[in-house]
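This is the structure, below, for whatever I ask next.
Excerpt of the complex: some chains, original placement.
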Amino acid sequence: MSSYQDKKENLKTRLKRIEGQVRGLHKMVDEEKYCVDVLTQINAVKGALNKVGMEVLESHTKGCVTNAIKEEEKEDEIINELMDVVFKFTNK
Amino acid sequence: MSSYQDKKENLKTRLKRIEGQVRGLHKMVDEEKYCVDVLTQINAVKGALNKVGMEVLESHTKGCVTNAIKEEEKEDEIINELMDVVFKFTNK
């Protein structure tokens, strides 16, 4: 059901790093660091999340979506779902 | 230097929750959950980060930026810095 197995360890490493970045943000706020530095760090986390998201999206398209199309099974459903998630991605 | 002191505890609570959400993402990937569910969760984290960012941005504008303007000290510098961070925010 998941298409990202071959990247799993890489994704987990990235998410661990992102978790560390969020913990770093918590520390920055606790230490009352300069607002703009906090905002810059938030942007860095968003950028890192976007990259993880794009990896998952690529795997999903090359895996689940491609398979659904090849097997002509729930093609439209899976593409609509893909469009929906891309649209939400574009708006966050 | 930081303008968000009065929201500090609230921001820390939110960041703790976001840290938990990222840990949840890690678990989802580890358990090979469905790609679109992972993507939906990534979007949720981005949304939560955006909200924290907007809180910090508001505090910064009402605090640091307002003070710089009132004291006519490095006004342009601080507004350019603000614009820069908003622009980066818009592009992540």
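For clarity, chains are labelled A and B in written order, and residue numbers in each chain start from 1.
The working rule: contacts are C-beta pairs under 8 Å (C-beta built on N, C-alpha and C of every residue); 3 or more make two chains touch, one makes a residue touch a chain.
Quick caveat, the model's predicted, so the values are computed rather than measured.
Student: Once every copy is counted, not just the 2 shown, what does the total come to?
Tutor: For the whole complex in this structure, the answer is 4 copies.
Here, only the chains that are shown with their structure count from here on.
Student: When the centre of a chain is set as the mean of its C-alpha atoms, what distance in Å lies between chain A and chain B?
Tutor: 17
Student: What residues on chain B touch chain A, complex-wise?
Tutor: 1-5, 8, 11-12, 15-16, 18-19, 22-23, 25-26, 29-30, 32-36, 38-40, 42-43, 45-47, 49-50, 52-53, 56-57, 59-60, 63-64, 81-82, 85, 88-89, 92
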